[in-house]
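The complex appears here minus one protein chain, its other protein chains still in place.
This part shows chain A:
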C-alpha cells in the first residue's frame, strides 16, 4: 500500500471541503506526500430538460462550478504548506456529457466506484471522502458515495470526514 499518495474524492460540497481541510491539516508540512483532488462529473439528467440547449447550459454551469471548486481545493492545500508540485487535480468527464472532450470518461452509474477505479489505477494508498450523515431512508433510496466507498474499497485506507 502506497502511503505517499492520497486521493481526495471531491464534489465541492461542504463535506468535501472539510475533507480537504482535514488532509491539509494532516499532511500540510510534510512535503513528501502527493495529494490529488478528484472530481467526477455529474451531468444533469438530460431527460429533466425540455430541450438539449437547456440541458447543455446546465451541464456547462455545473462543470464550471466544479472546476472552480477544484482550483479552490488545490489552493487550500498549497496554502497549508503542501508543495505546489505535490498537489494535483483531476476532473473526470462523464461519458454522457454533451461537453465531453476527453477520451477517458465516467459511465456515471457510481461516483464511488469511479473514485475507487482512479485510486487503483493511480496507485493511491489512501482515499479521503466527506460524509453528509444521511438517514437510513435517504441512503436506501439515493445511495451514499462514502458508504459505497467503505464497502467496496480493497487494499487501501479510507478516511471518512464527517
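As a convention for this text, contacts are C-beta pairs under 8 Å (C-beta built on N, C-alpha and C of every residue); 3 or more make two chains touch, one makes a residue touch a chain; residues count from 1.
The working rule: contacts and distances are computed from a predicted model.
Between the names "Carboxypeptidase family protein", "Radical SAM protein", "Serine/threonine protein kinase" or "Nickel import system permease protein NikB", the one given in UniProt for the chain missing from this structure view is "Serine/threonine protein kinase".
Of the candidate positions A:18, A:42, A:56 or A:90, contact with the unshown chain belongs to A:42.
Against the chain not displayed here, chain A makes contact via residues 42, 44-45, 47-48, 50, 107-112, 136-145, 148.
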